[in-house]
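Structure first, then comments.
Apart from one protein chain that is not included, each protein chain of the complex appears where it belongs.
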Amino acid sequence: MRYLPKSPSDRAAMLQEIGVRSVADLFSQIPPTARLQRDLNLPPAKSEAEIVEWFRQRALENGNHYTVCLGAGAYHHYRPVIIDSLISRGEFFTAYTPYQPEISQGTLQAIFEFQTMICELTGMEVANASMYDGSTAATEAVLMARRITGRDGVVVARSVHPEYREVLRAYAKNQGVSIAECGFGQNGRVDPAAIGQAITGATACVLIQSPNFFGTVEDVEAMAEVVHKKGALLVVAVAEAVSLGALRPPVEADIVALEAQAFGVPLGYGGPYAGVVATKEKFVRQMPGRLVGETRDKQGRRGFVLTLATREQHIRREKATSNICTNQALIALMATVFMIVYGKEGLKELARHNLAKTAYAVERFRKAGATVLFEGAPRFNEFVVQTKADPYRINDRLLESHILGGFPVLKKFYPELGAGHFALWCCTELVSREAIDYAAETIRTTA
Amino acid sequence: MAYPNEYKYTKEHEWIKVEGKLGIVGITHHAQEALGDIVFVELPKVGAEIQAGKTFGTVESVKAVSDLYAPASGVVTEVNTELTTAPEKINQDAHQAWMIKVQLKNPADVNALLSAADYEKFLQEEGA
Partner (left out) sequence: MKTDKIRKATLHVNQNEGLIFEKSSPGKKAYSLPPLDVPEVDAARLLGPQARQDLGHMPEVSEIEIIRHFTRLSTWNYGVDTGMYPLGSCTMKYNPRVNEFVARLPELAEAHPYQPEKLSQGTLRIMQTLSDCLLEICGMDAVTLQPAAGAHGELTGILLVRAWLQSQGNPRKKILIPDSAHGTNPATAAIAGYEIEHLKSNALGMVDLDALRAQLNEDVAALMLTNPNTLGVFEGEINRIAGMLHEKGALLYMDGANMNALVGKTRPGDNGVDVMHLNLHKTFSTPHGGGGPGAGPVLCKKILEPFLPTPVIEIAGDGKFRLNYDRPQSIGRVRAFYGNFGMLVRALAYILANGPDGLRQTTEDAVLGANYLRKRLEGVYDLPYKTPSMHEVVFSDRLQAAKGVKTGDIGKRLIDYGFYAYTVSFPLIVHGAMMIEPTESESKEELDLFVEALRSIAEECEQTPELVTNAPHHTRISRLDEVTAARKPVLRWKPGEQARSAAE
C-alpha cells in the first residue's frame, strides 16, 4: 500500500523491538467479542489511474461549462490562478493549526492579513480567523449578541437566506432563544419601522442580510438607528462578499457575519466555504473562533500568535464562546489571496462589472416581457424575475445552451410572493452579454 | 510571603478585609503565583449580589481561566476598574490589588474564615 512507508523488514524490526510476535498482539486489548471478524465490505483498492477514472466518470455525470446565473448564497466569480498555486504549497495546506507559533508564522501572518482586510471591507474593528460558513457565522453572531446583552430574543428579517434562518432555528431551539420573523416590503427591503415594532425588551439583536437574499441592498444605517434606540444589537449578514467592493460597508452594525466564498473560493457543490465574524473591539471577548494577534519575541522581533484563547473550547470547555475547533483556515487563505490580487482598485472594478451585467440583464429581461421585482431599492448582482412561464421550463430550455438559469425555488421559501412564477437570477462578471441576450430571448419565447 | 494578619482567607485563595460593614476582596499571593501572568479579570457590576462560596467572576492567564469565589455574601458597592486595563497589578501585589468592595450581609460570618496563620498552614499542607 503506497501510503505506508514501511517495508516488511521494518515492521519485523519494530515488532522485535516492542517484544511481540505479530501485530495482532497489539490489538489484544480489543475483546474478541468486540472485534470485526471479517474484511470490510468495501471496493478493493484502486490504482491511482483507476481513482482518477472513477472521479472523471462522476464529473461527466455532472457536466460542465455552464454559464452560471445562479447565486442564492454561492457566487460564481473568476478565480485568479495564483490562488491555487499558492495554497497548494504543502507548507500551507498540510500544516496544522498554528498552536506552535514559532514554526507557524506563515499561517499566522496570513490570517492577520485576512483579519485586517475583512475589517477594512466591513467597517468592523476586529475579525476572526473563520467560521464554517456564512450560515453558522450568522448563527454564532446571534448567540454572541445574546451573551453580550443577556437577552434571549432575536428578530430576523425574512429576506435573510432561508437556509441561514433554518440553521439559526436548529441552534436556537436548544438555547432558549426565541425567534420572531419580520417580513419585507414592496421594495424588497425590510422596513426599519416594522423591525422597531417587533423589538421588545427581551430582544438581543436584529439579524438582517445585505444585499439580502433577493439581491436588494438594505438600509443598514436606518436600521441601526431604530435597533440601537431600542437597546438591541444589529447583526448584518453578508452572503455576497464581492458586493463590499461597491456598497458602503455596514459600519453601524454591531456584528457582521460574512460568507467569504465569493472571494476566490470554488462553488464546490456547496463547500468548503468560509464564514467570518467581525465586530467592534468592545465585544472581542465574546467572539467565537480563533483570533491572531501581533506581538514580539524576546529579541523584539515582530511575530504573530493565536490569542485570547481563553474564549475557546480547549480552555473554557462548557463555558466557551463556541465549540468550534477546526475552522476553514485554508479557505480563508484563498480569500486572502483573492482580496490581495484584486486589491483596492480591483475589488471596486470587479463589483462595478457585476453591477453593469446585472443592470443590463434587468433591462433585457424587462424588454422580454418579464417583471423584475423590488425596483424601489438598489441591488447588487441578484434580482427576482417574475415570468409568465414556469421557471423550471425556462431553465430546461436554457440548459440546451449551457446556461444555468435563475434559482426557481422561491415560492417554497417565500409563499408571500403570492401567485405567479418567480426565479432569483444572478449576473456576475462571468455572465456574457450573449448569454444574457439569449436568456432574455428564451424568457420571451417560453409560453 | 507574609500574609497580612488583618485579612481573612478562604481555601479557594481569596482574601477579605473587613472595615465595618464593608468587605474588600482580592486573591492571595499564592493564587497569582499559581496563575502566572494574569491577562484579564472579569468582575461583577456594582449592585450585583454575591453569595458566599459561589463564583463572582473569573481571572485569566494566557492558557487558563479560574473562577473567583465569594468569601462572604453581600452587594457589590465598588469594582476596581484599574484591573480592567492593568490586570498585572494583581501579579505585582496581590494583597493590595483589591477586586471588589462588598456591603456585607453578615460581617460576623467572616470570622469563620481562615486566619493568616491558618491559611499559611493550609498552603503548607497543600504542598504549595
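Chains here go by letter, A and B, matching the order in which they are written, and residues are numbered from 1 within each.
As a convention for this text, a contact is a pair of C-beta atoms (placed from the backbone, for glycine too) under 8 Å apart; a residue touches a chain by one contact, two chains touch by 3 or more.
Fair warning: this is a prediction, and the values are worked out from it, not measured in the lab.
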| item | value |
| --- | --- |
| Visible contact partners (per top-of-document touch definition) of the missing chain | A, B |
| Residue in contact with the excluded chain [from A:L355, A:I394 or A:I443] | A:L355 |
| Hidden partner chain, touching residue among A:M144, A:C182 or A:M339 | A:M339 |
| Which of A:A246, A:A262, A:A370 or A:A440 contacts the chain that the document leaves out | A:A246 |
| Residue numbers in chain B that touch the chain omitted from display | 37, 39-40, 60, 62-63, 87-88 |
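Here is the rule we use: only the chains that are shown with their structure count from here on.
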| item | value |
| --- | --- |
| Inter-chain centre distance, chain A versus chain B - centres from mean C-alpha coordinates, in Å | 45 |
| List of chain A residues in touch with chain B within their complex | 285, 309-310, 315-316, 319 |
| Contacting residues of chain B [partner chain A, same complex] | 39-40, 60, 62-65 |
